[in-house]
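Take this structure first; my questions come after.
Entry: chain A
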Amino acid sequence: QIKPSVIYDMGGKFDRSFNQASYSGAEAFRKETGIKYTDFEITNEGQREQVMLRFAQRGFSPIVVAGFQQAPIVEKVAKQFPKTHFVLIDAVVDLPNVRSVVFKEQEGSFLVGALAAMKTEHDAVGFIGGMDIPLIRKFGCGYEQGAKYISKDINVLQNMTGTTPSAWNDPTKGGELARAQFDKGVDIIYAAAGGTGVGVYQAAVDAGKLAIGVDSNQNYLHPGKMLTSMVKRVDVAVKSAFEDEMKGKFTPGLQVVGLKENGVDWALDEFNRPLLSEEDIAKVQDIRAKIVAGDIKVHNWEDTKSCEY
Partner candidate 1 sequence: MFDQIFSLLGASIRLATPLMFAAMAGIFSERSGIVDIGLEGKMLISAFASACAAYETGSPWLGLLAGILVSVMFALMHGYASITQRGDQTISGLAVNFLASGLTVVLGHAWYGQGGLTPSVHDERFKSIILPGAEWLGENVPVVGPFYEQVISGHNILVYLAFVSVAAAYWVLFRTRFGLRLRATGEEPNAVDSAGISVAWVRYRAMIVTGVLCGCAGTYLSIAQNAAFQREMTAGRGYIALAAVIFGKWHPKGALGACLLFGFLQSLETRLQSVQLPLVGELPSQVFSAIPYIITVVLLAGFIGKAIAPKNVGVPYVKER
Partner candidate 2 sequence: MTAPAIELKAINKRFGPVWANRDIDLKVMPGTVHGIVGENGAGKSTLMSILYGFYTADTGEILVNGQNLDIRNSQQAIQAGIGMVHQHFMLVEPFTVLENVMLGMEGQAVLANARGKARKALQDIASRYGLEVDPDAIVGELPVGLQQRVEILKALYRGAKILILDEPTSVLTPQETGQLFEILESLRSQGVTVLLITHKLKEIMAITNHVSIMRAGTMVAHRETAHTSPEELAELMVGRKVLLRVDKQPAQPGEQRMEIKNLDYSDDRGVRRLKDINFNLRSGEILGVAGVSGNGQSELLKMLSGALAPNQGVMVLDTRAGHSELSAGSWRDAAEIRDLGIAHVPENRLRQALVKAFSAAENAILGYHDKPEYGETFLEPEKVVNATEVMMEAYDVRPRLPGLKTANFSGGNQQKLVLAREMLKEPDILLIGQPTRGVDIGAIEFIHRNMIAARDKGAAVLLVSVELDEILSLSDRIIVMNDGAITGEVMASETNEAELGLLMTSTAGEVPTAGNGPTGGAKAPQSEQQEEAVA
(Lines give C-alpha, C1' and ligand atoms only; values in the text may rest on other atoms or scores of the structure.)
Protein backbone atom coordinates (compact mmCIF):
# COMPACT_ATOMS: atom_id res chain seq x y z
CA GLN A 1 0.00 0.00 0.00
CA ILE A 2 1.17 3.47 -0.79
CA LYS A 3 1.88 6.19 1.76
CA PRO A 4 0.79 9.46 0.16
CA SER A 5 1.32 12.81 1.77
CA VAL A 6 0.73 16.50 1.23
CA ILE A 7 2.68 19.52 2.37
CA TYR A 8 0.71 22.74 2.25
CA ASP A 9 2.24 26.14 1.93
CA MET A 10 2.00 28.94 4.48
CA GLY A 11 -1.59 29.91 3.79
CA GLY A 12 -2.67 26.74 5.55
CA LYS A 13 -4.85 23.96 4.28
CA PHE A 14 -8.04 25.92 4.67
CA ASP A 15 -7.06 28.94 2.65
CA ARG A 16 -10.11 28.53 0.37
CA SER A 17 -7.59 28.53 -2.40
CA PHE A 18 -5.02 26.15 -3.83
CA ASN A 19 -3.90 24.65 -0.51
CA GLN A 20 -7.48 23.80 0.19
CA ALA A 21 -7.86 22.41 -3.30
CA SER A 22 -4.91 20.11 -2.64
CA TYR A 23 -6.59 19.09 0.55
CA SER A 24 -9.86 18.27 -1.13
CA GLY A 25 -8.04 16.22 -3.75
CA ALA A 26 -6.37 14.20 -1.06
CA GLU A 27 -9.62 13.84 0.84
CA ALA A 28 -11.42 12.65 -2.24
CA PHE A 29 -8.74 10.04 -2.75
CA ARG A 30 -9.03 8.88 0.83
CA LYS A 31 -12.78 8.60 0.61
CA GLU A 32 -12.62 6.58 -2.58
CA THR A 33 -9.83 4.23 -1.68
CA GLY A 34 -9.75 4.30 2.08
CA ILE A 35 -6.03 4.91 1.93
CA LYS A 36 -4.90 7.38 4.57
CA TYR A 37 -2.55 10.21 3.83
CA THR A 38 -0.45 12.44 6.07
CA ASP A 39 -0.25 16.16 5.73
CA PHE A 40 1.55 19.16 7.19
CA GLU A 41 1.03 22.91 7.17
CA ILE A 42 4.15 25.00 6.91
CA THR A 43 4.18 27.85 9.41
CA ASN A 44 7.74 29.09 9.06
CA GLU A 45 10.48 28.83 6.51
CA GLY A 46 12.62 26.70 8.76
CA GLN A 47 10.16 23.83 8.61
CA ARG A 48 10.05 23.29 4.88
CA GLU A 49 13.18 21.30 4.39
CA GLN A 50 12.92 19.53 7.71
CA VAL A 51 9.40 18.34 7.09
CA MET A 52 9.98 17.30 3.50
CA LEU A 53 13.01 15.32 4.55
CA ARG A 54 11.13 13.66 7.35
CA PHE A 55 8.36 12.64 4.98
CA ALA A 56 10.90 11.23 2.56
CA GLN A 57 12.81 9.45 5.28
CA ARG A 58 9.67 7.87 6.57
CA GLY A 59 8.98 6.48 3.18
CA PHE A 60 6.09 8.65 2.10
CA SER A 61 5.51 8.71 -1.62
CA PRO A 62 4.26 10.54 -3.46
CA ILE A 63 4.84 13.71 -1.56
CA VAL A 64 2.60 16.38 -2.94
CA VAL A 65 4.04 19.81 -2.36
CA ALA A 66 1.70 22.71 -2.92
CA GLY A 67 2.94 26.15 -3.79
CA PHE A 68 5.66 27.70 -5.85
CA GLN A 69 7.59 28.78 -2.78
CA GLN A 70 8.44 25.19 -2.06
CA ALA A 71 10.16 24.57 -5.38
CA PRO A 72 13.75 25.19 -4.27
CA ILE A 73 13.34 22.77 -1.40
CA VAL A 74 11.77 20.12 -3.58
CA GLU A 75 14.74 20.39 -5.85
CA LYS A 76 17.08 19.79 -2.95
CA VAL A 77 15.23 16.98 -1.28
CA ALA A 78 14.22 15.15 -4.43
CA LYS A 79 17.85 14.84 -5.34
CA GLN A 80 18.57 13.16 -2.05
CA PHE A 81 15.69 10.71 -2.38
CA PRO A 82 15.63 9.59 -5.98
CA LYS A 83 13.26 6.74 -5.18
CA THR A 84 10.62 8.97 -3.66
CA HIS A 85 8.08 10.59 -5.94
CA PHE A 86 7.33 14.25 -5.61
CA VAL A 87 4.52 16.25 -7.06
CA LEU A 88 5.08 19.96 -7.17
CA ILE A 89 2.11 22.21 -7.76
CA ASP A 90 2.49 25.61 -9.39
CA ALA A 91 6.19 25.45 -10.12
CA VAL A 92 8.70 23.47 -12.10
CA VAL A 93 11.55 21.30 -10.93
CA ASP A 94 13.24 19.23 -13.56
CA LEU A 95 14.22 15.95 -11.92
CA PRO A 96 13.46 12.34 -12.84
CA ASN A 97 11.36 11.74 -9.72
CA VAL A 98 9.43 15.00 -9.73
CA ARG A 99 6.19 15.69 -11.44
CA SER A 100 5.61 19.41 -11.82
CA VAL A 101 2.09 20.55 -12.41
CA VAL A 102 1.56 24.08 -13.59
CA PHE A 103 -1.67 25.59 -14.69
CA LYS A 104 -2.46 27.93 -17.48
CA GLU A 105 -4.33 30.27 -15.20
CA GLN A 106 -4.31 32.83 -17.95
CA GLU A 107 -6.63 30.67 -20.01
CA GLY A 108 -9.17 30.20 -17.28
CA SER A 109 -8.91 33.85 -16.41
CA PHE A 110 -9.42 34.71 -20.06
CA LEU A 111 -12.72 32.86 -20.02
CA VAL A 112 -14.07 34.51 -16.91
CA GLY A 113 -12.79 37.87 -18.18
CA ALA A 114 -14.75 37.39 -21.34
CA LEU A 115 -17.85 36.42 -19.41
CA ALA A 116 -17.46 39.46 -17.16
CA ALA A 117 -17.20 41.72 -20.19
CA MET A 118 -20.35 40.18 -21.59
CA LYS A 119 -22.30 40.75 -18.44
CA THR A 120 -21.10 44.18 -17.39
CA GLU A 121 -23.53 47.01 -17.76
CA HIS A 122 -21.02 49.80 -17.37
CA ASP A 123 -18.24 48.57 -19.57
CA ALA A 124 -15.99 48.30 -16.58
CA VAL A 125 -14.80 45.20 -14.82
CA GLY A 126 -12.36 44.77 -12.01
CA PHE A 127 -9.64 42.45 -10.83
CA ILE A 128 -8.32 42.21 -7.28
CA GLY A 129 -5.18 40.28 -6.66
CA GLY A 130 -3.70 39.14 -3.40
CA MET A 131 -0.04 39.66 -2.96
CA ASP A 132 1.67 41.48 -5.76
CA ILE A 133 3.67 38.66 -7.31
CA PRO A 134 4.09 37.41 -10.88
CA LEU A 135 1.68 34.49 -10.44
CA ILE A 136 -1.14 36.86 -9.61
CA ARG A 137 -0.25 39.20 -12.44
CA LYS A 138 -0.72 36.18 -14.67
CA PHE A 139 -4.33 35.86 -13.53
CA GLY A 140 -4.94 39.54 -14.01
CA CYS A 141 -3.42 39.58 -17.44
CA GLY A 142 -5.48 36.65 -18.67
CA TYR A 143 -8.61 38.28 -17.32
CA GLU A 144 -7.84 41.54 -19.04
CA GLN A 145 -7.28 39.80 -22.37
CA GLY A 146 -10.57 37.99 -22.07
CA ALA A 147 -12.46 41.15 -21.30
CA LYS A 148 -10.83 43.06 -24.16
CA TYR A 149 -11.56 40.19 -26.48
CA ILE A 150 -15.24 40.86 -25.98
CA SER A 151 -15.07 44.60 -25.95
CA LYS A 152 -11.97 46.50 -27.05
CA ASP A 153 -12.56 49.63 -25.00
CA ILE A 154 -13.65 48.00 -21.82
CA ASN A 155 -12.16 49.46 -18.69
CA VAL A 156 -10.33 46.82 -16.65
CA LEU A 157 -9.35 48.03 -13.20
CA GLN A 158 -6.69 46.06 -11.38
CA ASN A 159 -5.65 46.25 -7.78
CA MET A 160 -3.35 44.29 -5.56
CA THR A 161 -4.14 43.88 -1.90
CA GLY A 162 -0.65 44.25 -0.65
CA THR A 163 2.94 43.29 -0.76
CA THR A 164 3.21 41.00 2.21
CA PRO A 165 1.76 37.55 2.79
CA SER A 166 -0.94 39.15 4.90
CA ALA A 167 -2.37 40.28 1.58
CA TRP A 168 -3.83 36.76 1.26
CA ASN A 169 -5.67 37.22 4.52
CA ASP A 170 -7.04 40.72 4.60
CA PRO A 171 -10.74 40.56 3.76
CA THR A 172 -11.25 44.04 5.12
CA LYS A 173 -8.91 45.54 2.62
CA GLY A 174 -10.32 43.30 -0.05
CA GLY A 175 -13.74 44.72 0.69
CA GLU A 176 -12.48 48.27 0.55
CA LEU A 177 -10.69 47.69 -2.72
CA ALA A 178 -13.88 46.24 -4.13
CA ARG A 179 -15.89 49.23 -2.98
CA ALA A 180 -13.35 51.57 -4.50
CA GLN A 181 -13.70 49.77 -7.80
CA PHE A 182 -17.50 49.81 -7.59
CA ASP A 183 -17.34 53.54 -7.01
CA LYS A 184 -15.36 53.83 -10.20
CA GLY A 185 -18.14 52.14 -12.11
CA VAL A 186 -17.07 48.54 -12.02
CA ASP A 187 -19.87 46.05 -11.55
CA ILE A 188 -18.10 42.69 -11.75
CA ILE A 189 -14.96 41.82 -9.86
CA TYR A 190 -12.70 38.83 -10.20
CA ALA A 191 -10.65 38.18 -7.08
CA ALA A 192 -7.52 36.07 -7.05
CA ALA A 193 -6.57 36.81 -3.50
CA GLY A 194 -6.99 33.78 -1.27
CA GLY A 195 -8.82 34.64 1.94
CA THR A 196 -8.95 38.28 0.96
CA GLY A 197 -11.42 37.29 -1.73
CA VAL A 198 -14.03 36.57 0.91
CA GLY A 199 -14.15 40.28 1.66
CA VAL A 200 -14.38 41.10 -2.02
CA TYR A 201 -17.34 38.79 -2.53
CA GLN A 202 -19.09 40.10 0.52
CA ALA A 203 -18.63 43.68 -0.67
CA ALA A 204 -20.08 42.69 -4.02
CA VAL A 205 -23.09 41.12 -2.36
CA ASP A 206 -23.56 44.19 -0.15
CA ALA A 207 -23.36 46.49 -3.14
CA GLY A 208 -25.61 44.36 -5.29
CA LYS A 209 -22.83 43.65 -7.79
CA LEU A 210 -21.28 40.44 -9.04
CA ALA A 211 -18.07 38.64 -8.17
CA ILE A 212 -16.02 35.89 -9.72
CA GLY A 213 -14.39 33.26 -7.55
CA VAL A 214 -11.06 31.62 -7.99
CA ASP A 215 -9.19 28.33 -7.60
CA SER A 216 -12.05 26.24 -6.25
CA ASN A 217 -15.61 26.58 -7.33
CA GLN A 218 -16.80 29.29 -4.99
CA ASN A 219 -20.19 29.85 -6.56
CA TYR A 220 -21.91 28.32 -3.56
CA LEU A 221 -20.60 31.03 -1.26
CA HIS A 222 -23.16 33.54 -2.45
CA PRO A 223 -25.69 31.87 -4.73
CA GLY A 224 -26.85 34.23 -7.39
CA LYS A 225 -24.14 36.74 -6.64
CA MET A 226 -21.16 34.86 -7.96
CA LEU A 227 -21.04 35.17 -11.71
CA THR A 228 -18.75 32.18 -11.95
CA SER A 229 -15.46 30.85 -10.62
CA MET A 230 -12.19 30.26 -12.36
CA VAL A 231 -11.47 26.76 -11.17
CA LYS A 232 -7.99 25.46 -11.07
CA ARG A 233 -8.14 21.71 -10.64
CA VAL A 234 -5.38 21.31 -8.13
CA ASP A 235 -7.59 18.71 -6.48
CA VAL A 236 -7.62 16.69 -9.63
CA ALA A 237 -3.88 16.97 -9.95
CA VAL A 238 -3.39 15.75 -6.42
CA LYS A 239 -5.90 12.97 -6.68
CA SER A 240 -4.57 11.68 -9.95
CA ALA A 241 -1.03 11.77 -8.63
CA PHE A 242 -2.12 9.57 -5.75
CA GLU A 243 -3.97 7.28 -8.10
CA ASP A 244 -1.06 7.00 -10.49
CA GLU A 245 1.16 6.03 -7.62
CA MET A 246 -1.35 3.48 -6.45
CA LYS A 247 -1.51 1.93 -9.88
CA GLY A 248 2.25 2.08 -10.21
CA LYS A 249 1.94 4.44 -13.13
CA PHE A 250 3.56 7.52 -11.67
CA THR A 251 5.15 9.66 -14.36
CA PRO A 252 7.58 12.45 -13.69
CA GLY A 253 8.02 15.51 -15.81
CA LEU A 254 6.22 18.71 -16.53
CA GLN A 255 2.46 18.80 -16.83
CA VAL A 256 1.24 22.10 -18.10
CA VAL A 257 -2.48 21.94 -17.84
CA GLY A 258 -4.86 24.39 -19.35
CA LEU A 259 -8.37 24.36 -20.66
CA LYS A 260 -7.55 21.57 -22.98
CA GLU A 261 -6.43 19.28 -20.21
CA ASN A 262 -9.26 20.36 -17.93
CA GLY A 263 -6.67 21.79 -15.60
CA VAL A 264 -8.47 25.10 -15.49
CA ASP A 265 -12.02 25.93 -16.34
CA TRP A 266 -14.94 28.11 -15.58
CA ALA A 267 -17.61 26.93 -13.21
CA LEU A 268 -21.19 26.51 -14.20
CA ASP A 269 -23.59 25.06 -11.67
CA GLU A 270 -27.01 25.55 -10.15
CA PHE A 271 -25.81 28.58 -8.22
CA ASN A 272 -24.87 30.75 -11.16
CA ARG A 273 -27.00 29.30 -13.90
CA PRO A 274 -29.86 31.71 -13.23
CA LEU A 275 -27.50 34.58 -13.99
CA LEU A 276 -26.62 33.33 -17.41
CA SER A 277 -28.58 33.09 -20.63
CA GLU A 278 -28.15 30.23 -23.06
CA GLU A 279 -26.34 32.62 -25.38
CA ASP A 280 -23.89 33.59 -22.72
CA ILE A 281 -23.09 30.00 -22.03
CA ALA A 282 -22.75 29.21 -25.67
CA LYS A 283 -20.48 32.15 -26.25
CA VAL A 284 -18.18 31.19 -23.42
CA GLN A 285 -18.08 27.62 -24.58
CA ASP A 286 -17.23 28.87 -28.04
CA ILE A 287 -14.30 30.90 -26.78
CA ARG A 288 -13.24 27.94 -24.72
CA ALA A 289 -13.22 25.77 -27.79
CA LYS A 290 -11.20 28.35 -29.69
CA ILE A 291 -8.57 28.46 -27.00
CA VAL A 292 -8.41 24.71 -26.82
CA ALA A 293 -8.04 24.62 -30.58
CA GLY A 294 -5.34 27.25 -30.45
CA ASP A 295 -7.34 29.79 -32.43
CA ILE A 296 -7.06 32.20 -29.59
CA LYS A 297 -3.59 32.59 -28.15
CA VAL A 298 -3.61 33.72 -24.55
CA HIS A 299 -0.55 35.64 -23.57
CA ASN A 300 1.23 34.52 -20.43
CA TRP A 301 2.37 37.47 -18.28
CA GLU A 302 5.40 35.54 -17.14
CA ASP A 303 6.78 35.22 -20.65
CA THR A 304 7.44 38.91 -20.95
CA LYS A 305 6.93 40.08 -17.38
CA SER A 306 4.30 42.37 -18.75
CA CYS A 307 0.81 42.27 -20.07
CA GLU A 308 1.64 43.37 -23.58
CA TYR A 309 0.45 41.05 -26.25
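Please note the rule applied: a contact is a pair of C-beta atoms (placed from the backbone, for glycine too) under 8 Å apart; a residue touches a chain by one contact, two chains touch by 3 or more; residues count from 1.
Inclusion criterion for the candidates: all candidates are chains of the complex that A comes from, given by their letters.
Keep in mind the model is a prediction, meaning the values are calculated, not measured.
A.B. asks: Okay, in this complex, which of 1 or 2 is up against chain A?
C.D. replies: By the stated definition of touch, the match is candidate 1.
A.B. asks: Using the touch rule from the top, collect the residues of chain A that touch candidate 1 in their complex.
C.D. replies: Contacts found on chain A: 12-16, 41, 132, 157-160, 162-164, 166, 169-173, 175-177, 179-180, 183-184, 195, 198-199, 202, 205-206, 221-222.
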